[in-house]
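Note that one protein chain of the assembly has been removed; the remaining protein chains are unaltered in position.
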Amino acid sequence: MGALTRAERLVAAAAPIRSRVAWAIAGFGAVAVGACVTAPLVGSTPISLTRAWDPSLPFASNVDAQIFFVARLPRVLSAALVGSALAAAGVVFQALLRNPLATPFTLGVSAGAALGAMLAITAGATLVIGPVGTVPLASFLGSLAAVAVVYLLASARHRGFSTNVMLLAGVTLNSFFSALILFLQFFADMTQTMRTVRWLMGDLDVASYGPILAAVPLVLIASVAFAWLARALNLLAIGPEQAEGRGVDVLRAQRVAFVSASLATGAAVSLGGPIGFVGIVVPHLVRLLVGSDHRVLLPAASLFGATFLIGCDLVSRTVMAPLELPVGIVTAVIGGPFFLWLLITRGAGGATR
Amino acid sequence: MKRLFHDVFFCCVVALATMIAAEPPSSARRIVSLVPAVTEMLFAVGAGPQVVGVSSFDREPVQVAALPRVGALLDPDLERILSLRPDMVVAYGTQEDLHRQLARAGIPVFSYKHGGLAGITETIQRVGERTGHVEAANALVRDIEADLTAVRTRVASQPRPKVLLVFGRDPDSLRNVFASGGIGFLHDVLELAGGTNVLSDVRREGLQISVEQILAKRPEVVLELRAEADADLESKTRKVWRTLAAVPAVRDRRVHVMTGSEMVVPGPRIARAAERIARLLHPSVKPVRP
Partner (left out) sequence: MLSATEVTFSYGGAGAHERSRAAVRGASIHVGRGSVVGILGPNGSGKTTLLKLLAGVLQPATGAVELDGRNLRTFSRIALARRMAIVPQETHPAFDYTVLEMVLMGRYAHLGPFELERPDDLRIGRECLEATGTASLETRLFHTLSGGEKQRVVIASALAQATDLLLLDEPSSSLDLRYQLEVADLLRRLNRERDATLVLSTHDLNFAASICDSLLLIREGQVLAAGAPRQVLTPGHIRALYGVEADVQEHTRAGHLTVVPVRAADDGHDGDEGHRWVP
C-alpha cells in the first residue's frame, strides 16, 4: 500500500486541482455507471434480457421484465443513492468533527430514524405521503427530530456551535434512542420484532421508484451544500481557529455541514435502513487514493460509495439465495476487517489530531 | 440371607419414594399460563376454572378477560406469578431463567415447545394429563384429527396450487415481506389444506423474501395472515400487490387476506384455520360440514 499510493498521491498533489477533480469524477464516475448498468443483469434468478426488454410483450405478464424493472433496477438505483449519500455524509462528518473515526451515525441521526421506524412498525398506523410509505416517512421524521435536538443543544451556548457538545449530544441520543427501541420491542409481537430487527440490518429492496424519487431532492440539496463547503472543510480540518483566521465563516460552515450531512443521512436511512460501514470505509479508502482535499474527495467518495453499495447489495441478494443476507451484514463483513487493517497499518503514523 | 432381604427391601423403598417424588401432581388446581395457545387448550379440555393467571397476549376464550396478566415471553413477571400461588406454570421452553426460578420456588413447570401440526395434539394430551382431564383431552384430539382428516381427504384429489404464506410486511408496500418457510405448524396446515408452500425447501419457520424471489417462485395463491381486521383490507392489499402483476396469484386475483387469531395460534382451533385455507385454495369443493 505505502509505496504505490504515496507515489500516486505525489503525482496527484503536484497536478493542478482542476485536472484532479476532473479525473476523479471521470474515473470514479465511469466505474459507478458501469456498476449501475451491469448489476441489474446479475441476480439469483436467470432472466432473459431480450424478453425483459421486449416492448411487444405486455408488461403485466412479462416476468423477466418485472424482475428487471421492478425487482432489480430499483434496488440498484437505491443502492447507488444510499451509498453515495452515506459516503459523502461520512466525509463531511469526519471533517466537521475533525476525527477520521466519525461516521454518519455518530451524531444520533440513525438512532432517531430507527426509533421512527420502530414506532411505525409497532403502532401499525398508516401514514402515506405520495410515494413515500409509513415506515420510510416515520424514520425520516425520526431522524429530523434527532438532528433538531443535537443542533439545538450544540447551538445553546452563546458562543456559537460547539462540536464537542454536538458529539456528546449525539452519543447520548444514540444510547437513549436505543433504549427506547428496546422498550418498544417489549410491546411488539414476534412478527413486529422480527421486522424491526430486519430493518436495522438494512434493506434496499424498494420494489418501486417512488421512494427513490422522494429521496433524490434531499440528497441533491445536500450535495450542492457539500460542493459549496468543500474548500471550507479543508480549512476546518486544519483547525477551526485557523480556518477563522483564513477567512472561513466557521459558524456558518459548521451549521451547513451538520444540517446537510444529516439530511443526506436521514434520507439514506429512510430509504434503506441504517447500513453501516459505508460512511467510514469509503471515505478512508478514497482518501488513500485521491488525498484529503475535499474538492476531490467528496465527488470521488460519493461515486465510489454508490459502486461499493451496489456491489454489496449484489452479494447480499445472490450469495444465499433464496434467503437474503441483509446488506448491512455484507458491508460489516467487508468493512469491519478492512477497518481493523487500516488501524493496524496506519496506527500512530497517519492522520494526527 | 437376612442381610440380602434388608438390602432389597431398602432398594424398593428408595425406588418407590423416587417414583412418588418425581411424579408431578396428577391434577394442577391453580394454573398460570404464559402461552396463549396452551391457555386455549386448557379451557378447551375443561380446565378453565383451574386457570388463575394468563399472559399479556391472551385473547381467547372470552373468560380470560377477567383474569390477571403476568407478562409474556420476554417479560414474565415472577412476582405476580408467585402471588397467584400456582401449582403449575405453563412457560415457553426457552424461558430458562423462569424455569430455574420456579424450580427454586418448588413450582412445577409445564414446558411448552413450539412445534409443527403434530405438536398441537401432543401438547393437548399433555395438558389433559397434567390437569386431570385426560378424557376430555383425548376427545378433543380425536375431534381435531377428524376435522383435519376431513379437510385432507376432501382436497386430496384436487390440484395443489403453489402458495406463498405471508406473515407480515410493511403496511403500504411490498417491503420486508415475511413469509413461512418449510417448517412450522402453518406450513403443515397449508400442506394439509391442499397447497404447496413455494418456500418449502427453506428449512426455517419464517424468512424475509425479496421481490425478485417472489417473482421467481411464481406463487399461484398469496395468503396474507393478519391478527386484526382493518377497513377495506382486501382492496388495499390487492393494490399493493399490483406492482408485481406478473405473479400468477396477482394476475388471477388470488391474493387473499386472512384475519382472525385462529390463523396464528397453534391451538385447538387449528382445524378451523385448515378449513378456511382449504376453502380459499379450492373454492369449488364443497365442505362436508358447514
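First chain written, first letter: the chains are A and B, and each begins at residue 1.
FYI, a contact is a pair of C-beta atoms (placed from the backbone, for glycine too) under 8 Å apart; a residue touches a chain by one contact, two chains touch by 3 or more.
Being a predicted model, the structure only gives us computed values, none of them experimental.
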For the chain not depicted, the shown chains it touches: A
Touch with the omitted chain, as defined above, among A:Trp53, A:Phe183 or A:Trp228: A:Trp228
Options A:Ala146, A:Ala237 or A:Ala300, residue touching the unrepresented chain: A:Ala237
For chain A, the residues touching the chain missing from this view: 9-10, 13-14, 16-18, 21, 94-95, 98-100, 158-159, 227-228, 231-232, 234-235, 237-239, 241-242, 244-249, 287, 291-293, 295, 349-353
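In this section, only the chains that are shown with their structure count from here on.
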Partner chain B, residues of chain A touching it in the complex: 43-45, 59-63, 65-67, 70-72, 124, 126, 128, 133-135, 185-186, 189, 191-192, 194-195, 198-199, 203, 205-208, 211, 317, 321-324
Partner chain A, residues of chain B touching it in the complex: 57, 74-75, 167-168, 170-176, 178, 199, 202, 204, 206-213, 215-218, 227, 243-246, 251
